[in-house]
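Each remark here refers to the structure printed beneath this line.
Every protein chain but one is kept in place in this view of the complex.
Which chain is which? They are A, B and C, in the order written, and residues in each are numbered from 1.
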Amino acid sequence: MAIIVDNDTKLVVQGATGREGSFHTLRNRAYGTDVVAGVTPGKGGQDLEGIPIFDTVAEAVEETGANTSMVFVPARFAADAIYEDVDAGIETVICIAEGLPAHEMLRIFNYIKPRGITMLGPNCPGALSPGKANVGIIPAEIFREGRIGLVSRSGTLTYQIGHELTQLGLGNSTIVGIGGDPVVGSSFIDVLAKFEADEETEVVVLVGEIGGAEEEKAAEFIGSEMTKPVVGYIAGFSAPPGKTMGHAGAIISGTAGTAEGKKEALEAHGVRVGTTPTEAAQLAAEVAGAVRA
Amino acid sequence: MAIIVDNDTKLVVQGATGREGSFHTLRNRAYGTDVVAGVTPGKGGQDLEGIPIFDTVAEAVEETGANTSMVFVPARFAADAIYEDVDAGIETVICIAEGLPAHEMLRIFNYIKPRGITMLGPNCPGALSPGKANVGIIPAEIFREGRIGLVSRSGTLTYQIGHELTQLGLGNSTIVGIGGDPVVGSSFIDVLAKFEADEETEVVVLVGEIGGAEEEKAAEFIGSEMTKPVVGYIAGFSAPPGKTMGHAGAIISGTAGTAEGKKEALEAHGVRVGTTPTEAAQLAAEVAGAVRA
Amino acid sequence: MDLYEYQGKELFRRFGIPTSEGRLALTPAEARAAAEQLGGQVVVKAQVLTGGRGKAGGVKLADGPDDAEQKAAEILGLDINGHLVRKLWVESASEIAKEYYLSITFDRGEKKALFMLTTEGGIEIEQVAEETPEKLARLHVDPLEGYQPYQARRLIYGAGIDNPSEQKQLLDIIGRLYACFVGTDAMLCEINPLIVTPEGEVRALDSKFTVDDNALYKHPDIAEMRDPESVPPEERAAREKGVTYVKLDGEVGILGNGAGLVMSTLDVITLAGGRPANFCDLGGGGDAQGVVDALEVIIADPQVRSIFFNIFGGITRGDEVARGILTALEQIGIKHPIVVRLDGTNAEEGRELLAEAGPDNLHVEPTMLEGAKRAVELAA
Partner (left out) sequence: MDLYEYQGKELFRRFGIPTSEGRLALTPAEARAAAEQLGGQVVVKAQVLTGGRGKAGGVKLADGPDDAEQKAAEILGLDINGHLVRKLWVESASEIAKEYYLSITFDRGEKKALFMLTTEGGIEIEQVAEETPEKLARLHVDPLEGYQPYQARRLIYGAGIDNPSEQKQLLDIIGRLYACFVGTDAMLCEINPLIVTPEGEVRALDSKFTVDDNALYKHPDIAEMRDPESVPPEERAAREKGVTYVKLDGEVGILGNGAGLVMSTLDVITLAGGRPANFCDLGGGGDAQGVVDALEVIIADPQVRSIFFNIFGGITRGDEVARGILTALEQIGIKHPIVVRLDGTNAEEGRELLAEAGPDNLHVEPTMLEGAKRAVELAA
């Protein structure tokens, strides 16, 4: 199984012929991901080291059966690219591009949600199911197969935790970066629900950070909906109070968004929280051992 | 059972204090419909012969548990009223108002569809489930309880057919006017599917007219999805060719939209079609007799 | 509301869609002046709200002012499918390398807007759809998603347009056409042909434009474009009175409430062996003035020999209609035999009123079929 990306993933890359786009497209393919197509308007008919390039996603889907898209176009073209995916019948959109205007992403989110599309990002590192598929920019070589699900708002911090797990001999079912932008396609809860339903996942590590109320909501969800153990890590205990969005922000979330507050919320729902990535990995190892025992 | 409106209907009327609005609100209540509230901004706290009036639909829903709304406001305010219903959690919207700009209705349709809202109209006479509830302007006194479902694009033509059925001693489960505007909330197919699922309905009479391709689509649906017998009536055999929407219209539907074409499409899927309301009612009587036998 | 070519092009220009320069002319002299101002070759085009004007001789090339004046004189006054030519659009002649077709309209079935683009422009689009459907690129636009550039790309690549300069211009035009469609509450915006000049410039050479009547209140400038003289005088008179009326060719005048019921009434009259003289829908009304207005329009048709009044009350109340009929008969003293059939809300009261106070030429019948038969007999 694994979640979001796996052996059934048939990937089309939007912006596959750009500098970064082609590097990661080929890297994802080299990992074993079934990269079936690239899309660059005007380059239809060409190929990227054997990967056929199409002018439109609709053509790519029709010709190759692509079901997942990686969006690697500049931010100004990303909204168009995402709508193009939805229209072409793509089921999973992974948007690496960062810097989409928030109002555009707000419309996209509310458009795709009732249509059952799974989206990661914008501004996310993608998803990696070790041994199956890697879609995005996660350095796959530092992860190994296993039964720990990992979900994070932060790219490099995800790698750090994953790396620590690997050092302890643990592997992952899927590593998911949900993205750091104000409005992203999947919340912690969306991904936790998928891990809960995934047979291969035994333990979940949730990597949060200061700001917003997503971790607090996730804590509630874990308390009420999850049977699998969750271990947490929160970054930003020593961060200075960040810039706030005027006065309205804190009222909305009903939380100050501090690392301490998030830790407490998670612990109140039975989630053990590490204060360093190393400690979080060790907790995960303990919990995974207990699950096995 | 019956469909769309029944004994579980708790009706809020938007525009209940207007001249036409109050007449039909009270008429609906006199019939036995559970009219729980009216909404007129600025008149919150008043009442219409005992029906409490609220400023907003949200208040009405909160205070009275209304689940169905009848929209009786002028066309320019109807879109706002419909969005207000959706936002307040109303499940069934029956829009009597006519003359909504088509682009507004297009947005409304696409907004409510994935949200599972049932909508009739705009420009529709409403729905009547004899003996249970009447929401709209259908003259209930000419109908009686029974097992024939009736669905129509036209108001007065619906009454005519219903009247003919009554003359033959037949009654209706529900009479549904879907409305005559270019974009309406429910198609023939939507209503046919509800009749198919309704235990109380044994036979369905479909009342169509020239123009568009809704009857042809309904014919396909009847052929592939319905087990209950359907009798048809189409108005406009002797109508002059109507004004067309430029040249694009006919291409879209792939049909000329003639009464003859619709009749043939229905008959091709086993639907017997009457050429006068009287004949259609007689066919329905025959079919209903066969069902009973 | 349908717009003339020149009006549609004016709206196109407002949204930045390229068109040729031109002038409106109502007389040959104005056509000459227009040609002088424009210079060079011009095309003199009949402005009529119907198709087929080319075949009917309504579009002519003119070499200069003299020629334009003469061509204008030839075209003005033509009858094109029943439409009298009263206006001309005199436009700088375009050299045409290619003719494309582009439109956006409502797909009522899908409940989305529909773009269509093909390189097979200039001819009837139905023909393209039937004979070479693979050349007709179609794409639906979800109104909540709105226009996105990929839609234009799908259309352009789908239609097989591979010239990069044309692609670029079309991408722009398609986006602008969507803005125009939504911004004017249009039901149809059609450009046929959308030409490519020998220099590679893409431009709208014609326009077919329909605006939603229900949205005209938002666009007073467009509402003013309505040309009352474009509809037959009897329909115009009816419209001014708020009555929907279409003249037909028979002897039985028909009046009813609701388009469906009126259409059904036409059918029943035909089945009874008669010929309907008109389609006339009172709508939701039915008060005395509405009935008077409708009757006046119907009896203005000298072919009418009898009148069938077919009313089924819902929002319309039978007693009101009966009073309306009685008042109307008093006011305008109709001699025609009138058959009335009344059912629905307050029908009983209405029938009683008519029975008590009705004049001799008023016949009340209990059913639609019987009423129709009687009206046909009385028209014989």
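Here are some notes:
Quick note on the criterion: a contact is a pair of C-beta atoms (placed from the backbone, for glycine too) under 8 Å apart; a residue touches a chain by one contact, two chains touch by 3 or more.
Just so it is clear, the structure is predicted and the values come from calculations on it, not from any experiment.
Although it is left out of the displayed model, the omitted chain contacts the following shown chains in the full complex: A, B.
Of the candidate positions A:67, A:258 or A:276, contact with the hidden chain is made by A:276. Only one of A:152, A:174 or A:201 touches the absent chain when the whole complex is considered: A:152.
Touch with the hidden chain on the side of subunit A covers residues 20, 24, 75-76, 99-104, 106-107, 109-111, 113, 125, 137-139, 141-142, 152-160, 163, 180, 182-183, 207, 209-210, 212-214, 217, 235-240, 245-253, 259, 275-278.
Subunit B meets the missing chain through residues 41-42, 44, 55-59, 77, 79-81, 83-84, 86-87, 111.
Criterion: only the chains that are shown with their structure count from here on.
A complete topology is adopted by the chain contact network, contact being made between every pair of chains.
Chain closest to the overall centre, judged by the mean of its C-alpha atoms against the mean of all protein C-alpha atoms: B. Each chain gets a centre from the mean of its Cα atoms; the one farthest from the centre of subunit A is C. Between subunit A and subunit B the centroid-to-centroid distance comes to 45 Å (mean Cα coordinates, whole Å).
With each centre defined as the average position of its C-alpha atoms, the distance from subunit B to subunit C rounds to 27 Å. The centroid of the Cα atoms in subunit A and the matching centroid in subunit C are 54 Å apart.
Of all residues in subunit A, none touches 2 or more other chains. Each of the following residues of subunit C touches two or more other chains: 142, 144.
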